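Every protein chain except one is present and positioned as in the full complex.
Here is subunit A:
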Amino acid sequence: MLQLFDFEKPIAELEQKITELQKFSTDKEIDLSQEVAILEKKVDFLKKEIYGSLEPWQKVQIARHSERPNFYDYVPLLFEDFIELKGDRLFADDRSIAGGIALFQGTPVTVVAQVKGKGTKENIKRNFGMPHPEGYRKALRLMDQAEKFGRPILTFIDTPGAACDLAAEERGQGEAIARCLLTMAGYHVPVISTVIGEGGSGGALALGVGNVVLILENSFYSVIAPESCASILWKDTTKAKEAAEALKFTAQDLLRLGVADEIILEPLGGAHKNLRQTAEEVSQVISKHLLRLRAETPEVLRENRYQKLRGIGVYQENSKKPLGFLEKDLTK
């Protein structure tokens, strides 16, 4: 059975009532279609109400849902002929990052993604979607080839964060991520980054230097996990809900802050409720942006990406008042 969240329970209860009523109606041969129709309308209303006003923490739960589609779920629906390519040529093949060449609506593209596993066994194999340096170096190797052969790059972000163990430190986790950032920023091919699940900190950003950054409606993308933030702020990891609100990391926040360019809509209740419909949306939105980007010259692509990054940040300059950053609160 699908993992069910507390906030979804009213919906599930009502849906169960409908099923019971239908069963009763068939068993006893009584026509209850009117009653069922009323309840179904009520469910629709409830779904729109509940899923239409999700709080940040509820979105975190959906983004981390055990059945949330991962990269491999999308592959057959987004691409024809995906050929996975492995290894960083330096140390190992990191299975928390997958990449390769594929045809996207007839166009050859390079695809790179973070992959969480489904179930404990696969998650151990994929280190819960937390890449080691060799993962980022594989990603970079594949993206460099895209630059070499003039293929657009599509990245898919879904990670709680980069691996945080001693092995990662020994092999230069910081350098591996930093090199991705520097190199991606300089590509002459279109780069589109899509957050499909969790966007966890620097480990996510390493694949996030796109001309365009897209984010699924119930995904989030944050500088720090809400649990860690709560632990720093209030010394209490159970206050993750409050931290989720403070961090302003929902798709809508990202759009407002100028990091995301467009939100990709999900079916009511989240991507896992209807993978096919979600993939269709993802495909359409990526396709639209890719078409636009492919019309640009290599130099323009590179410069526009730089200017997008250049414009991110909020600060003040030439404030006449000392302590200008207090101005806002003093006038409150």
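By definition in this document, contacts are C-beta pairs under 8 Å (C-beta built on N, C-alpha and C of every residue); 3 or more make two chains touch, one makes a residue touch a chain; residues count from 1.
Here is the rule we use: contacts and distances are computed from a predicted model.
Student: Since a chain is absent, check the UniProt entry for it and pick the matching name: "1-acyl-sn-glycerol-3-phosphate acyltransferase", "Branched-chain amino acid ABC transporter permease", "Monovalent cation/H(+) antiporter subunit G" or "Acetyl-coenzyme A carboxylase carboxyl transferase subunit beta".
Tutor: "Acetyl-coenzyme A carboxylase carboxyl transferase subunit beta"
Student: Of the residues A:C229, A:I264, A:I286 or A:L301, I need the one that contacts the missing chain.
Tutor: Of the listed residues, the one touching the omitted chain is A:C229.
Student: I'm checking contacts with the chain that's been left out. Which of A:L254, A:A279 or A:L301 qualifies?
Tutor: A:L254
Student: Determine which one of A:Y51, A:F156 or A:Y221 touches the chain that has been left out.
Tutor: A:Y221
Student: Among the options A:P76, A:G150 or A:G186, which residue touches the chain absent from this view?
Tutor: A:G186
Student: Kindly note down the residues of subunit A that lie in touch with the hidden chain.
Tutor: 162, 164-166, 168-175, 177-179, 181-183, 185-186, 201-202, 205-206, 208-209, 221-224, 228-229, 232-233, 246-249, 253-254, 257, 259, 305-306, 309-310, 312-319, 322-326, 328-330
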